[in-house]
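Have a look at this one.
Note that one protein chain of the assembly has been removed; the remaining protein chains are unaltered in position.
Let's turn to subunit A:
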Amino acid sequence: DSCQLSRLIFVFLVEMGFFICTMFHTSGYDTQAIVESNGSTEYGLFQISNKLWCKSSQVPQSRNICDISCDKFLDDDITDDIMCAKKILDIKGIDYWLAHKALCTEKLEQWLCEKL
């Protein structure tokens, strides 16, 4: 019924707010963000790490779970970023993104567009 549907959509919107918040604090929405620390590097909107998830010359032994070259996460096409982020979510969970616990646990409505 419509109440169930609207509850589902509400949960979906809250999750969306949560992801947008996490993306802002992780990369500032910068599709070209690239941050190196402690011998590994994180790429793009979702700051995907070359330690495990993508292939780069810096970490040749990476398991490359997303089966993709890391610098593909630095262009404006974010389809591949989103697909790999979904895999990370399934396998590792939301804790991959440290920003969420620090900054994205409350006031999530602010991340949704009013135009929705």
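Observations on the structure shown:
The working rule: a residue touches a chain if its C-beta (ideal position, glycine included) is under 8 Å from a C-beta of that chain, and two chains touch if they have at least 3 such contacts; residues count from 1.
Everything that follows uses one rule, which is that contacts and distances are computed from a predicted model.
The unshown chain of the complex is recorded in UniProt as "Beta-1,4-galactosyltransferase", chosen from "5'-nucleotidase, cytosolic IA", "Beta-1,4-galactosyltransferase", "Wiskott-Aldrich syndrome protein family member" or "U6 snRNA (guanine-N(2))-methyltransferase THUMPD2".
If you put the hidden chain back, the residue from A:11, A:82 or A:102 that touches it is A:102. Screening A:4, A:79 or A:110 against the full complex identifies A:110 as the residue touching the chain left out. Along subunit A, the points of touch with the absent chain fall at residues 21, 24-25, 35-38, 98-99, 101-103, 107, 110-111.
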